[in-house]
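Removed from the display is one protein chain of the complex; every other protein chain stays in position.
Chains: A and B, in written order; residue numbering restarts at 1 for each.
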Amino acid sequence: MTERERLEALLNRQQVDRVAFFPIHGSFAAAMVGYSKVDVYENPEMAFWARLRTQEMFGQVERVSYSGGAFGAREFGSEVKMPTSEYSMTISLLKAAVQSEEDVWKLKVPDVKTAGVLPMMMRFSKLQAEYGLPISFNSGGILTIAGYIAGVERMCRWMIRRPELVHKLCRIVTDFLVAIAEYWVETFGPERMIPGTLAPTEANQIISPKQFEEFCLPYQKEVHEKLFGLGVKHIFTHVCGEQNLNLPLWAQIPMGDPGIVSFGNEVDLETASKYFPNDIIMGNVEPAVIQTGTPEQVYELSRICLQKGKKHPSGFFLGPGCDIPPKSPPYNVWTMRKAIEDFGWYD
Amino acid sequence: MLALPEPERIFINRIERGRILMASEERTQELIKGLYDAVVAMDEEQAAELSQVALREGVDAYYAVMNGLAAGMDKVGQLYAEQEYFVPELLLCSDALYAGLGILKPHIKAEEAHIKGQIVIGVAEGDVHDIGKNMVKIMFEAAGWTVHDLGKDVKLERFAEEQQRTKADVVAISALMTSSMLAIPQAIKMIRERDPKVAILAGGAPLTRDIATSYGADGYARNAGDVVQEAVKVLSRLKGN
Partner (left out) sequence: MPASRQEKMTKKERIDALLKGQPIDHVPFYPFVLGFCARNVGYPLSVIYSDSARSWEAQLWTHEEYGFDWGPIYGYASYGTWEFGGEVKMPQGAYEQAPTHITFPVQTEEGVYRLELPDVKKAGCLPLAMEFSRLQEKQGTPITLIFGGNFTIAGNICPVEKLCRWMIRKPELAHHILQLATDHIVDAVKYWADTYGGEQVIAQIWEPLASNDIISPKQFETFVLPYMQESGNKILGMGVKHIFYHICGEQNLNLPYWTQMPMGDLGICSIGSQIEIATAIKHLGTKAIIAGNIEPNILQTGPPQQVYRLCKEIIEAGKKAPRGFMLMSGCETPPETPPYNVYMMRKAIEDFGWYD
């Protein structure tokens, strides 16, 4: 089977010959083709080719995506910092648009045709369409995006002191994401869509499951349901970081038919499998090991992931636990592919 | 939990001040517990009010800080490590701590204040995620350390420069991003070139104790709740050597 056939088969709940290798790489892809990290965030064409070529080199699933980096920040007027340092990886928040309670009440859903990186995201999606690839756009995480609008610390304080402010933020983000989805579906039709919900701020390293339940769950569920109402069939959700306590809550959010749910190395794949029996699961080789571990360590982690993930009834992709760091030795990434050759075939 | 001084010492302190103090031993402990509870309950107003009351009623300011506020923050660290409290709670507890500290600190006599140590802290170059570092800063300040906070996205050479300037006992470097963790061994090398003896802690989500050790760090803590203890352990080990 080709990589494209494997992806199509899993999305149609059909059997595949072996586990496929799913890409999560932005600035690593830049390094593979000799682009700067800033290039793959600020230039959609370079972002597209960097990712597609890297995916080709490593025999990965044919899916490229462009999340814009710190999505939500520029769209709502926050200031960002480009990844120009040797040690930076992605765009980061410099100054939040919301600095006070009054700022929250003044927030409006921006124009999805012109705000922030959305025009670049649309150019990227046009390339996806031109090359017959799944089309992506951002569908969350609600709190991650809210954090880029108001600053994570401020938002955390308000969760306890002024929950109505956080609810307002989440409402605005929800309406914003739905507006994006409507624009994308209107432009391309829903058939080839795989939007992405990327949720690092939702991790239990920051918020409690109770806070997830109050501030993320209802809104993220609403976004996903509305996307399905528009005809989108599959959502890629990245459950980033330590989220074991959130899993019963994530499980209440519909992911697709099937969805693709990816996990950080903190969540055991067998646990993930129990919570998402009807979705494809993905993961979850630790990025720090990919970056600084030996190939033997990467191979062994990949083997363990494959051993656990292959048992999942709705299908499994091998992938990193999060974005592959740009200084990862390429051989370590290739070692994951090698592990698939050795352990990833379905008999 | 910090050790309480002997009741006699409190009594002697009161006499030494040469004025008749109002708070009895029982009342003092009530106020101290109130401060402790205010921090744990994220009650800024209560922490501020009780700090004022404590002063009015002659409770030793340093005693109130260490056994009330700081002890409360110690408990908060424990609750965070146990995943009972999360970042929102930690932030609000620290607000309560600082509300009380702001009132009590000016009344701490210099000879009383026992500075536990000095620490330079910052987030490695290329990384702007500072929640973890801020949590650690709070824990050290609560425990009576002087903290020199370099902030986030700190150029590597700044850690060595600041340590030299302040003669800090400990330097703590954090990284949340896997890419910026690579800056840590470079920063440690620069620090060691100028002072081979200073204690260095490294931490952050992508690190483990093994990685921190391989980078040349003397210590590592998985979360803010454990870090002060780790610093004390490292210093004591290094002094013993």
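Just so it is clear, a residue touches a chain if its C-beta (ideal position, glycine included) is under 8 Å from a C-beta of that chain, and two chains touch if they have at least 3 such contacts.
Bear in mind the structure is a predicted one, so any value in this text is a computation, not a measurement.
*Asks:* Could you tell me which shown chains are touched by the chain that is not displayed?
*Replies:* It touches the following shown chains in the full complex: A.
*Asks:* From the list A:Gly59, A:Pro190, A:Pro218 or A:Pro254, which touches the chain that is not on show?
*Replies:* A:Gly59
*Asks:* I need the residue numbers on chain A that touch the omitted chain, in ascending order.
*Replies:* Touching the missing chain: residues 31-34, 53-54, 57-59, 292, 295, 328-332, 334, 337.
We take it that only the chains that are shown with their structure count from here on.
*Asks:* Where the centres are mean C-alpha positions, what is the separation of chain A from chain B, in Å?
*Replies:* 36
*Asks:* Show me the residue ranges of chain B that touch chain A in the complex, using the header's touch definition.
*Replies:* Against chain A, chain B makes touches at 42, 83, 85-89, 91-92, 95, 124-129, 131, 134, 153, 177-183, 205-208, 211.
*Asks:* Please give the residue numbers of chain A that touch chain B in the complex, ascending.
*Replies:* That would be residues 27, 81, 83, 85-90, 92-94, 152-153, 156-157, 159-161, 204-208, 211, 241, 245, 287-288, 291-292, 322, 325-327 of chain A.
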